[in-house]
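Every protein chain of the complex appears in place save one, which is left out.
Entry: subunit A
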Amino acid sequence: MPALRPESPEEVQEAVRAYPRLRARGGGTKPALSTPREGEALLDLSRLRGLLAYEPEEFVFTAFAGTPVAEVEEALRAHGQYLPFHPPLAGKGATLGGTVAAGLSGPLRHRFGGLRDFLLGVRFVDGEGRMVRGGGKVVKNAAGFPFHRLMVGSLGAFGVMVELSFKVFPRPRTTRTLRVRRENLEEALADLERLRLLPLDLLALDLVPPATLELRLGGFERSVEARLKRLQDLLGEGEVLAEDGAHWEGVRDLGFLEASPIWVKVPAKPHLIPRLEALPLGPRRYLDGGEVLYAGATEEGLKALKEAGLPHLVLRGAETPLFPEPQGAFFAGVKKALDPKGRFPLG
C-alpha cells in the first residue's frame, strides 16, 4: 500500500475517494493507533500543516490538522497564551489531529478541563469524500450537530480531520509545584480526595504511586506564594519545585513511560485507584485528581485490565488499541451515516 501525503484538503478528499480503507497519521507518536493494518492505505498528514488564523484577543486559533502541537504552542506563547488541556507528547511531534483522534489531555487539564472542553470546530472529510464542518470559530456556539465533539477520541472512525479550531487561555504568570510524600497509598488517596473538594484552582493534581502527590499552582507571584504556604499548612512542608516547567513538560510527554513496551490510558476515579493499583502495571501516574491513568504495561498488564473490564486505550504496543470497541445503536448509526463504506478504523 502506498503512503499518501496530501498537501491540501482537496487532496485528502481525492485520497479518501480513491482508497477503500485508510488510516490517518499525524506525527505517529501513537503508533498503536496510526500504523496501517493489512489492506489500509496510510494517509500521512504531516504536510497538511500550518496555522490558518490566530487572534489572541479572541482566544481562538484555527490550524490544519497535521500541525504539530509544539508549533502551535510556540505561537501562543508569544502572546502569553496556552492550550490549557496540555496535549501530551507535544515534544515528540504529536499533531493536533492525532491528539483529537486519540482524545488525549495532559496534567494541566485539572484546572480548566480537557481536550473536549477546548475544541471549538472541525472540518473533516467523511467516508464519502465530502468536506463537512461542525462547530465554529467562536468560543460559544450551539448551532447544528456538534461534529467537532464527535471527533474527540474517535481514532479517525468518522473521517479525516483537515482543520481544527480551539479555544485558548492566558498563561499563568508564575507557577510552583509542591511534592508531598505519604506513608502509603491509603493516606495519599485520603489527601487526594480532600483536595478535590477544595476551591484551590490547582493547575495540576497528580498521584504518583505508591504515595506521592504533586500539586501545581499558577497565577500572580504574590498569590502563588501565599497559596503555596496555605497548601503547606494543609499538607506539610514537602518539596517545592520552583523551576517546575521542565518537570511538567516531561510528564506531558509521558517520559515516565519511555522504558515500557506498552503505553495505556485508563479513565479512572479516586475510588477505582485501589483496584487499579492491584493490577500488574508498570510505571504510571494518575492525572487530574485521579480522573485518568497513564501507565506502562506488558501483555500481562493489558490482559489484567481487560479481565477487570476496565475501558482503556493503548497508545503504543498493541494490535487492538481500544477496549471495549464502541458498540450500540447510537455509534452504529453515526458510523453508518458518515462512513457507510467502512473506509476508516472502528466498527
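The rule we apply is simple: a residue touches a chain if its C-beta (ideal position, glycine included) is under 8 Å from a C-beta of that chain, and two chains touch if they have at least 3 such contacts; residues count from 1.
Just so it is clear, contacts and distances are computed from a predicted model.
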| item | value |
| --- | --- |
| Complex member absent from the view - protein name from UniProt, among "Glycolate oxidase", "Dissimilatory sulfite reductase D (DsrD)", "Cytochrome c" or "1,2-phenylacetyl-CoA epoxidase subunit A" | "Glycolate oxidase" |
| Touching the absent chain when the full complex is considered, from A:Phe61, A:Phe147 or A:Trp248 | A:Phe147 |
| Absent-chain contact - pick from A:Arg130, A:Arg275 or A:Lys341 | A:Arg130 |
| Residue among A:Gly219, A:Pro261 or A:Gly342 that touches the chain left out of view | A:Gly219 |
| Residues belonging to subunit A that touch the chain removed from view | 55, 57-60, 80, 103, 105, 109, 112-114, 116-117, 126, 130-134, 136-147, 149-155, 157-158, 169-170, 173, 193, 196-201, 219-220, 222-223, 226-227, 265-271, 288, 291-292, 311-313, 322-326, 328-331, 333-334, 336-338, 346 |
